[in-house]
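With one protein chain withheld, the remaining protein chains of the complex are depicted in position.
Chain IDs A, B and C follow the sequence of writing; residue 1 opens each chain.
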Amino acid sequence: MALSGAEVARHDSKESCWVVIHGKAYDVTEFLPEHPGGTKIILKYAGKDATDEFDPIHPPDTLDKYLDQSKHKGAVDMSTVATVEKEFDPEEEERQQRIADKPMLEQCYNMLDFEAVAKKTMKKGAWGYYSSAADDEITLRENHEAFHRIWFRPRILVDVEEVDFSTTMLGTKVDVPFYVTATALGKLGHPEGEVCLTRAAKKHNVVQMIPTLASCSFDEIMDAAEGDQVQWMQLYVNRDRAITKRIIEHAEKRCCKALFITVDAPQLGRREKDMRSKFTDPGTNVQSGQQTDNSQGAARAISSFIDPALSWKDIPWFQSVTKMPILLKGVQRVEDVLKAIEVGVQGVVLSNHGGRQLEFARSGIEILAETMPVLRELGLENKIEIYIDGGVRRGTDILKALCLGAKGVGIGRPFLYAMSAYGFEGVDRAMALLKDEMEMNMRLIGCTSVDQLNPSLVDVRNLGSHITPVPKDSLGHTVYDALVTPSWKPPKAKI
Amino acid sequence: MALSGAEVARHDSKESCWVVIHGKAYDVTEFLPEHPGGTKIILKYAGKDATDEFDPIHPPDTLDKYLDQSKHKGAVDMSTVATVEKEFDPEEEERQQRIADKPMLEQCYNMLDFEAVAKKTMKKGAWGYYSSAADDEITLRENHEAFHRIWFRPRILVDVEEVDFSTTMLGTKVDVPFYVTATALGKLGHPEGEVCLTRAAKKHNVVQMIPTLASCSFDEIMDAAEGDQVQWMQLYVNRDRAITKRIIEHAEKRCCKALFITVDAPQLGRREKDMRSKFTDPGTNVQSGQQTDNSQGAARAISSFIDPALSWKDIPWFQSVTKMPILLKGVQRVEDVLKAIEVGVQGVVLSNHGGRQLEFARSGIEILAETMPVLRELGLENKIEIYIDGGVRRGTDILKALCLGAKGVGIGRPFLYAMSAYGFEGVDRAMALLKDEMEMNMRLIGCTSVDQLNPSLVDVRNLGSHITPVPKDSLGHTVYDALVTPSWKPPKAKI
Amino acid sequence: MALSGAEVARHDSKESCWVVIHGKAYDVTEFLPEHPGGTKIILKYAGKDATDEFDPIHPPDTLDKYLDQSKHKGAVDMSTVATVEKEFDPEEEERQQRIADKPMLEQCYNMLDFEAVAKKTMKKGAWGYYSSAADDEITLRENHEAFHRIWFRPRILVDVEEVDFSTTMLGTKVDVPFYVTATALGKLGHPEGEVCLTRAAKKHNVVQMIPTLASCSFDEIMDAAEGDQVQWMQLYVNRDRAITKRIIEHAEKRCCKALFITVDAPQLGRREKDMRSKFTDPGTNVQSGQQTDNSQGAARAISSFIDPALSWKDIPWFQSVTKMPILLKGVQRVEDVLKAIEVGVQGVVLSNHGGRQLEFARSGIEILAETMPVLRELGLENKIEIYIDGGVRRGTDILKALCLGAKGVGIGRPFLYAMSAYGFEGVDRAMALLKDEMEMNMRLIGCTSVDQLNPSLVDVRNLGSHITPVPKDSLGHTVYDALVTPSWKPPKAKI
Partner (left out) sequence: MALSGAEVARHDSKESCWVVIHGKAYDVTEFLPEHPGGTKIILKYAGKDATDEFDPIHPPDTLDKYLDQSKHKGAVDMSTVATVEKEFDPEEEERQQRIADKPMLEQCYNMLDFEAVAKKTMKKGAWGYYSSAADDEITLRENHEAFHRIWFRPRILVDVEEVDFSTTMLGTKVDVPFYVTATALGKLGHPEGEVCLTRAAKKHNVVQMIPTLASCSFDEIMDAAEGDQVQWMQLYVNRDRAITKRIIEHAEKRCCKALFITVDAPQLGRREKDMRSKFTDPGTNVQSGQQTDNSQGAARAISSFIDPALSWKDIPWFQSVTKMPILLKGVQRVEDVLKAIEVGVQGVVLSNHGGRQLEFARSGIEILAETMPVLRELGLENKIEIYIDGGVRRGTDILKALCLGAKGVGIGRPFLYAMSAYGFEGVDRAMALLKDEMEMNMRLIGCTSVDQLNPSLVDVRNLGSHITPVPKDSLGHTVYDALVTPSWKPPKAKI
């Protein structure tokens, strides 16, 4: 017999805390202190229905995986559960209006257009989580702007009737030299979550990297794939290696084609925009200002299991538990690329985690330009596959990375924004637009296949320049009387 | 006997499609799939009068050239043709008001002034086509700003009473070292189209380069020339070389003095401003977002005939079909200048097509600074004539190019804008203003003739610098309390 | 018997000038010409109660120290003293409202947030004094922006479970490699003044440097310390060395652990924001414009005793009068660091005095990058301890300084702003936030202790770049028609 709402409602405290999720009650009292997202958020829903809060952040198999069966209290008669009253929220009203008025998909001509639509149609907290980055978000922006410091030296008078920008990544033939990189919490942007990306990736023969922190379960994402669609796995290494081993073995069994171990996130970053968007007035219980760890945003809430002790010494263990190619995601200087070759991994992703981790970490494209000449000098350029991610928004960005020696580039936020704004169709169009740009730009640079791309086609002399202009003298700029264009005749007074 | 409107109106579908142009009906049913601008735009006017849409984009001889005589259905009794109802368009109303109030021609003191007037008086779509460029239009703006990285080292105490800035281009004596470069669709800006430019070029003894994609027919533009006025021909090479040959031979017969083969446009660029300005709500037929090729703007509509397979191997063929000097327009690196010398063409234009093709292609002036020292090193500087175009707005820009070794510079958009804003008089004044600037700046740099201009007169050390400042920390800039100038006494209250 | 207000009020002129402070009358007639803040401000309160004006600027022991006992006129019956009528001040009203509405402390996530709150809640004059700097305040801003030109080259796969960022400064073990540097007039920001900082420094085991120009007396600040809390003394050297000697000896007796002699301020800077905020209409007495020394702001008012003749020759004298380690605060080029080693001081602070002294003096971090390679080259890097201050706002700033070889960094304004906005709790939280950032960033850079930080972890190639972009051509930027994101559907008219 189903539990009554009243029964559940009695367990509304630290001492006994039940929550209802998808019509079933769970006793999370003992789990409270272990909850990655903190105790507080659970207690808010103690004795109540937490489904709406739970869903976008947790894969559906979370409770089965992490909560002992003895704590599964069984079905609840939902008609007897008091609904948490939704307050009228004028912000949400306005958002719904914006969703109704949003531009047509065909009006999106590039990745930034999707971001513009997503920014205005996503929930504030979801936007905060996706778009935020470390500290002053300087690295976030640098990631894209670094590409602007690279200029082309195109060849002309090459027969470019047929242009082929397909390539091979880790042995997989792909239609375009980009892949969908791993990003967490897909359901924040769209109720279907990461499987939207899976389906679009299939359609365009693009590899998808499955995130550890997906909203969909790993198996849901694998199941959404079709035929010989290739997927990779991104791994945050758990302090408990048994769990990690289970995850890896399962991924391999499910035919994941590569394992990307994240190495730039021993601790997940402070992202102030995210934290600010989560801030809620703590009421009168405010205590010392030193309590810096409340309302840390989504990033920290979901990441406390990550092992900060992970080190080079652990790599052989990974190699021992899987036959999948292993790649290190988040390598940030050439010295560590050389180490990666030494320990025998199959590849690295030069990345600063989308600017979300260490502020002032250099962009992947800049590290690439540092790395490849050294590898070539040492004859090591074919010993390992080099990928980059971060800031890729245009076909030209992809071309630049390939000219410099990258095997492929990862794209994250742009597809999330396309998905958040328009679902599968958005991601589909985003990929089609990138292909369009790729085709044209391959022609314009005078290359018909990816292997023709080479460093002589780009000028990277300024890539390493990080300049801040001398601060303006406000007075001087105030008094300067700027030139103006011709003045128009005054409108005639209407009679 | 003239066809009736009713008769024509019956042919209003894909199956049978007639259009009326300048009072005559044409059966374009079979031509539909071949139309460079796509089927859709024609079908919009099926069975109706399409003259207003047709005129600015097509030279008057288009139908004779491309449509078999059998499809010419003869005169139509225009009094019986239902006019396509022009909806009241508040945007157009406002534009007409702006045209009425526009500044007097004498208020335009430089090229930018014309652009300011054109921007507000041109039709949105026309402005979109002229002003748009590739991707984020970074290259478009870089083209002019590159000149700002070149600074003068003028000579003093030179007798500059008489200043002569005339020069010779391809054997032609010209009054100023610039020419009117080829730009498409002149009638978008002014009903008379390219012949406006022809007449102004004559007046100022300036060479005009005739565009393949002119709105006026080639012969109209030739006919508008007077006396020994020199014109060149710009060529987009057709996939069908027979057509190309016919065009070249005709140009030579009509005494064109040079052939400029465009080599930077195997595919015409994506120009989002243009695409956006052409976007129209497709109504309820919206399908997959992947359809990226509708509403591609004017650029793609008119260019599908261009041969992407054109290559160095084709050059001898061109040399075999004409005695005109051949120049390659759109060369983008010194290696290809050397190749051009090798294959024996008479000149090159260092250009990125006004920023309309490959985003992040370097500016012509930067390529020039890369090219000339290499040519001088190899003793090849006199083997070929080097031109540049892109971003030229000031007399100083022209001087800089000449100091670095250019034979002349091409100017495109500024004359289009002058024409769009003020017709012939606008172009006339634009040329006069440039001459004025040239005369003064020749004096101020201490040179009395073009051959005295040399690299020691400019400092180009920063020309190759492509810097993006480190993104600003928004918080820091928000909290900074800028200095202010003295505060004024509060106005006394009036009694 | 207490003096009556009427009695005091008679001494209201240059000829006989008494003021009341904390209920006691003082005859300052003879002292008038010596007052560092000028005669004028005292005369404003002649014969009146000056306590409110006196308190924030003067330590409580000032009168005992500087005014002979014979001038202490004794207690005043305050009920008989006419209060200086406070005019209704709409600005102050608004400020009080802002204080009432100010953000909660928990909403401050970084140093800039405190500054944002302080800017709107401090009195105009106080804000003017704290925030102002020399000339156009370019150096002020450069100090922080210089850090933005340094980028990280982090190591990955290092076990960073345990991170320890404690270090040793001048033999003192501290929890974090920053200290509270000396800043004047703490009571302008908060009625308790510098002791707020003392208490927070204690809580976080951070060293505090006590300023010569504190609002609290030296002993008050020492008394506020607890247990083995370490404090240093900052010294402006008095023209009268006897006074200086007394101050040093007293500091040593009270167990100050180091003496920082300020060497960058032979004359205190002109700070126009400060001067402007102090400007008051002089009424009709305006004379020649040449009188440039009225209303010089707080800086000059308090500093006239400083000895501009202080030179290297004086250092042995300091060494002779104290056993405290001596450090030079405000060294600005490597040559002078070498001299400092030569004369045998224990350390230097590379600093430009927070941008308040010489405009266009380089930032401490830039001087550090100049200095350390020279010291290492000469094998002198351990002969002296090098500190920097200026512009430190983020944990990454501290890390960068340490990577380059600094022993520690001084932080001034950020703690003043935190104090001004939220008192002790503000400073407490500010320090906690910096520790939070330090912990995370140590992990992300791949170091577990301060001694692992080294120059290979940073890229400083651009640190010395001081660029001003070529001024914009206003016309060009006016006419450019920037790309826009997709347009939204027009809102439907409501019925």
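Throughout what follows, a contact is a pair of C-beta atoms (placed from the backbone, for glycine too) under 8 Å apart; a residue touches a chain by one contact, two chains touch by 3 or more.
The structure presented is a predicted model; accordingly, all values stated were derived computationally and were not measured.
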Neighbouring shown chains of the undisplayed chain, as defined at the top: A, B, C
Selected residue (touches chain absent from view) among C:333, C:383 or C:461: C:333
Residue numbers in subunit C that touch the chain omitted from display: 97-98, 100-104, 107-108, 112-113, 116-117, 120, 135-136, 138, 263-267, 269-270, 272, 275-276, 279, 281-282, 286, 288-295, 307-312, 314-315, 328, 330-333, 335-336, 339, 357-362, 464-471, 473-476, 482-485
Absent-chain interface as seen on subunit A, which is shown: 110, 112-113, 115-116, 119, 127, 131, 136-137, 141, 144-145, 148-149, 272-273, 276, 393, 467, 469-470, 473, 475-476, 478-481, 483-484, 486
Residues of subunit B (touch criterion as defined above) contacting the omitted chain: 104-110, 136-138, 140-142, 145-146, 148-161, 394, 396, 400, 422, 425-426, 428-429, 432-433, 436-437, 439-441, 443-445, 459, 461-462, 465-469, 473-475, 478-479, 485-491
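Here, only the chains that are shown with their structure count from here on.
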Touch-based graph of the chains, sorted into line, ring, star, complete or other: complete
Same-site or different-site touching of subunit A by its copy subunit B, using the half cut: different
Inter-chain centre distance, subunit A versus subunit B - centres from mean C-alpha coordinates, in Å: 42
Interchain centroid distance [CA atoms averaged], subunit B/subunit C, Å: 59
Multi-partner residues of subunit C (at least 2 other chains): 110, 136-137, 141, 145, 148-149, 467, 469, 473, 475, 478-479, 486
